[in-house]
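Structure first, then comments.
One protein chain is absent from this view; the other protein chains keep their places.
Chain naming follows the written order as A, B and C, and within any one chain the residues start at number 1.
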Amino acid sequence: MQQSTLVRLKENLELRNPILVVGLPGVGLVGKLVAEHLVDELGAEKIIEVFSPHFPPQVLVNKDCTVRPVSNTIYHGKANETDVLFLVGDHQSTTSQGHYELCSIYLDIAEELKVPRIYTLGGYPTGKLTYEETVLGVANSTELIEEIKQYGIEFRESEPSGGIVGASGLLVAFSGMRGIDAACLMGMTPGYLMDPKSAQSLLKVLCKMFGIEVNTDSLKKKAEEMETILEKLKEKEEQQNLPEVKPSEEDLRYIG
Amino acid sequence: MQQSTLVRLKENLELRNPILVVGLPGVGLVGKLVAEHLVDELGAEKIIEVFSPHFPPQVLVNKDCTVRPVSNTIYHGKANETDVLFLVGDHQSTTSQGHYELCSIYLDIAEELKVPRIYTLGGYPTGKLTYEETVLGVANSTELIEEIKQYGIEFRESEPSGGIVGASGLLVAFSGMRGIDAACLMGMTPGYLMDPKSAQSLLKVLCKMFGIEVNTDSLKKKAEEMETILEKLKEKEEQQNLPEVKPSEEDLRYIG
Amino acid sequence: MQQSTLVRLKENLELRNPILVVGLPGVGLVGKLVAEHLVDELGAEKIIEVFSPHFPPQVLVNKDCTVRPVSNTIYHGKANETDVLFLVGDHQSTTSQGHYELCSIYLDIAEELKVPRIYTLGGYPTGKLTYEETVLGVANSTELIEEIKQYGIEFRESEPSGGIVGASGLLVAFSGMRGIDAACLMGMTPGYLMDPKSAQSLLKVLCKMFGIEVNTDSLKKKAEEMETILEKLKEKEEQQNLPEVKPSEEDLRYIG
Partner (left out) sequence: MQQSTLVRLKENLELRNPILVVGLPGVGLVGKLVAEHLVDELGAEKIIEVFSPHFPPQVLVNKDCTVRPVSNTIYHGKANETDVLFLVGDHQSTTSQGHYELCSIYLDIAEELKVPRIYTLGGYPTGKLTYEETVLGVANSTELIEEIKQYGIEFRESEPSGGIVGASGLLVAFSGMRGIDAACLMGMTPGYLMDPKSAQSLLKVLCKMFGIEVNTDSLKKKAEEMETILEKLKEKEEQQNLPEVKPSEEDLRYIG
């Protein structure tokens, strides 16, 4: 079995208690949108690339027609005085077993870089087409829950009732065994389409946590575009009493 | 490949010929209901937790909004003077190969803790909506079959004719090669829904075996609730001559 | 990853150039029927059992209510003066990769026991409901093809045109690299149902090869039973101009 591969792009990093923020693709792409937005706005630098046979066997084409393998990447940036690491990527594992393997690799990195806290970002699918600004949380200790409530994160008994699938959940659950605090923060989202509006709500919470302000124009623009698509879907719903809202493939391609 | 992980919560256990009772999720959740009921009633203590990449890559949310990974757990309790270990859990392996790996791990633990006998608990799907109190058995030796017949377990030639899938079967078949006696005890159940009534029948047999009595109020209450659901299903059947009874997702979520 | 396990039931076997006959489940169960019939008729003895995580995670129930894991088994018998090994079993691998692994294990055993020749037995699906007595062959050398043509085996250019899937094919193709002669012999069969009639044709060829005669009463009886089922299917076909003949699950369960 081919192993996952780490490529370290920067050695001898001087990091002081860096916070790890994880925004991998998931429901509504909420976590990915937020983390990638912060990478851009904070000018974070690529420090580690991860390639894995658990990703799809696919390469992506850059604007200049060069290609790159599907990967997950860790960036390093500064939010005020705080070192922040961002784990973002094209895909999560395509296999159950790969999820466990990759999360184990990410927690090894977190331990090595002496990360004291992890925030994983995601979307919480409501299944409704109406917008809610709520950010829902779970964490690996009640102390952490008490601490971060102040940022407007809601904690609802036993929710999400279906648990959390993928890296966002596993990283929080297993980081406790490594002595790392961790919480998963989820923007409420219809869950059918990329949701830059939910991303804005989640971003607001994160900015409050880090005590920073970032420009959100690009997210707002994306949100307006999605608004138009959502309007169309609602119109259709009224007409047809839709059993299931399925965006066209074109809508989805827009996500890329 | 990420390995399965054991976390030992108690060291230096003093166990004398402990009996292992296995109640993992399966048909009608019969085995899980019985084993978890005994864990509660006997006040059994968590001694080993098992995490595995063969479980779904999912975490579950506790009431207090902390999370825990999907796991299997071994508890230790006392039934009169007898040490009893209970193997219970959220899920069985999601892969064929994982079933073999996890069973091998459980038998390693059984050997290490000098377990002389294993009872795996399960449900036997009858496909009918009527209730039967029967508990059906198979075992890894004819001597054991003779011995446990006295507790009212039925042994029917070559049944279940389709064999037994999952941990309940594998643990019985492979324990013989380790010199461990083992039987699988199955409550008859329609098989469509969680079946606390069948669990009560199976529990009665186990209590007789261990010479104990336990309060069954909580199982009775669950049974009454399911009874109501079954009634509704039967009504529908009469109306529609149902080709296949499929409980709604809501009914199933009730199981959790 | 859990490894496949060999259990050797007889040590210090004295075998002289044993021929390996492989009859695992496949199209029409033709190969399995023939090999198991020979095991019975020649009173062959179990010498090696193979358990594998590539088999389904299932146990089968014996008449006396004891259980056994799904397995493949090697038997040793005598056909006149010739030592014959029979590889039979409940299942083939459930995974592509398992097929390669198990075949490699079987060829290791063949090398160890100094097997000079392998015959794998199978069915060749014609897709028609009419019976043909033909036995079709492929082999790993043209010399072997020339040699065994005399037994009435037909060799048709590039047939089967879709190749051969599973152990029957892999064992023949890879045995050449180990210096072992091998041929695959296939009874023509509709391919929809267990085909004891095709098995009789294939058995006839094998008996000629080994210079033996065996009682075929049990195969004939099975063939008559299947004949009745086939008649019914043909009747239906005439009535409905069937697009696809799918036996009921009950018919298939009959196969066991």
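Heads up, the rule we're going with is that a contact is a pair of C-beta atoms (placed from the backbone, for glycine too) under 8 Å apart; a residue touches a chain by one contact, two chains touch by 3 or more.
Everything numeric here is computed off the predicted structure, so don't read it as measured data.
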Completion exercise
Within the entire complex, the undisplayed chain is in contact with A, C
Problem - Among C:37, C:68 or C:99, the residue in touch with the chain that has been omitted - result: C:99
Fill in the blank from the handout: Cross-chain touch to the chain not pictured, restricted to C:80, C:130, C:158 or C:228, is C:158
Handout entry: Touching residues (missing chain, whole complex) on chain C
Key = 1, 93, 96-97, 99-101, 104, 137-142, 145, 155-161, 163-166, 169-170, 172-174, 177, 184
Handout entry: Missing-partner contacts on chain A, residue numbers
Key = 1-2, 7, 51-70, 94-95, 253, 256
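Just so we're on the same page, only the chains that are shown with their structure count from here on.
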Problem - Self-contact between copies chain B and chain C, residue sets same or different by half - result: different
Handout entry: Centroid distance [mean C-alpha coordinates] between chain C and chain B, Å
Key = 37
Handout entry: Intercentroid distance (Cα basis), chain C paired with chain A, Å
Key = 52
Fill in the blank from the handout: Multi-chain touching residues of chain A, meaning two or more other chains, are none
